[in-house]
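Handing you a structure now.
Every protein chain of the complex appears in place save one, which is left out.
Coming up: chain A.
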Amino acid sequence: MAAGPARPPGRPRAQMPHLRKMERVVVSMQDPDQGVKMRSQRLLVTVIPHAVTGRDVVQWLAQKFCVSEEEALHLGAVLVLHGYIYPLRDPRSLVLRPDDTPYRFQTPYFWTSTLWPAAELDYAIYLAKKNIQKQGALVDYEKECYDQLHKKISHAWDLVLMQAREQLRAAKQRRKGDRLVIACQEQTYWLVNRPPPGAPSVLEQGPERGSRTASHVHMTKSADFYKREIEYCRRALGRTRVKSSVCLEAYLSFCGQRGPHDPLVSGCLPSNPWISDDDAYWVMNAPMVAAPTKLRVERWGFSFRELLEDPMGRAQFMDFLGKEFSGENLSFWEACEELRYGAQAQVPTLVDAVYQQFLAPGAARWINIDSRTMERTLEGLRQPHHYVLDDAQLHIYTLMKKDSYPRFLKSDMYRGLLAEAGVLLDTKRRVFPFTRRPRRSSPSPALLPTPVEPTAASGPAGGNGVA
């Protein structure tokens, strides 16, 4: 292999941690005591030492990592794809067969991490060697590459041919076994670095990261950077933290509570539409239905946020508040959401509307907030922006959450819904599993006319998106 020209800057090796890890695996596989069983492989009349069978590779991986054979086969296949292990008999395809097919470990010289990116000159020499050695040895795509390279580096072509001949001459002086091995090693290296059309390139990394330092916000370790860090640390030190035990217990109760509602964990009734091709589940759980399912009504009791996020739940809550003559609270909250997430151009209009309706003295739906918050809010209205109503919104939200919401859950209205909600019986397994309903694509929300909302205040795309 010619000592190639200076490597163009590719993705730095530090950013390909998987290569290092693969190399560690491959090195431990070659351990004389703990590694894969090595044997000499007979290929026609030559005997190649230090070969392993595909089956042994898979079994070693399965045992070492305590994984299934399927996973071990996959891991082995990935090692072969990256050229760390190569097949002796059929070097054209980098595939791991879990049988007696012989394989060998690639020499570190050809590892991707040592010799990457592959140089054009080297590829030209390799192809030239193949061409000289045996006419017609080059496959279609190789012939194309060869011609392209010939055009591109025609000025150095004499060097290419000379190097190729020299390497072939040196190779002749080696033993047949060594020659075969080196040829396989080289071939594998080029299969990885110049994959045939159609085969995935394992070395492709996607768009470059952090390379364009010119247009980069470069955080040099300047005084400013450290000052910012110090400020952040000071703030962080002042923060209250919660004990791990408390936080982790919260996960347990959250997962436990939501488990039955999670289709991937507990299934869903009557059936998962993706499996049975039956839309029933989606129809029953549409944003607005006449009869919400029991699970859905249960969820309204999990948290106030959950109740508000469900359009039906919100509508029911609005009805309940109406009965208590505090519906303006929810309407105010919705208006605040509209302001927070609305268009910038709408801000003055929205703020004004909210003031007129909810905050002005004598307003039609005047909300009851403490005087200090009201003062601050009115003050802030002079310079309206998206978050000018945050304080008031939080106050009202907390009020609803701590006061109205618990009462709602205890109310006859809610209890009634819970009792009425259809509890689905387990549908018996279809007798004829092969009868499938024809799949129809659902109408796009972009086509549907905006549905007329019931009592709940209409929030344009505010809150939850209604399909």
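For the reader, a short list of remarks on this structure follows.
By definition in this document, a residue touches a chain if its C-beta (ideal position, glycine included) is under 8 Å from a C-beta of that chain, and two chains touch if they have at least 3 such contacts; residues count from 1.
The criterion applied here is as follows: contacts and distances are computed from a predicted model.
Its UniProt record calls the unshown chain "Guanine nucleotide-binding protein subunit beta-5", which is the correct pick from "Dolichol-phosphate mannosyltransferase subunit 3", "Collapsin response mediator protein 1", "Guanine nucleotide-binding protein subunit beta-5" or "Glutathione S-transferase".
Remark: the omitted chain is touched by one listed residue; of A:P32, A:G136 or A:P207 this is A:P207. Note on the undisplayed chain: of the listed residues A:L94, A:C268 or A:V297, the one touching it is A:C268. Residue in contact with the omitted chain (choice from A:V95, A:C255 or A:V289): A:C255.
Although one chain is not drawn, the whole complex shows that of A:R179, A:K294 or A:R340 it is A:R340 that touches it. Although one chain is not drawn, its touching partners on chain A can still be listed: residues 15, 17-18, 21-22, 25, 61, 65, 67, 70-72, 74-75, 78, 200, 206-207, 209-210, 212, 215-217, 219, 221-223, 226-230, 232-234, 236-237, 239, 241-252, 254-259, 261-268, 272-276, 281-282, 285, 304-305, 337, 340-345, 386-387, 390, 394, 397, 401, 442, 444-447, 460-467.
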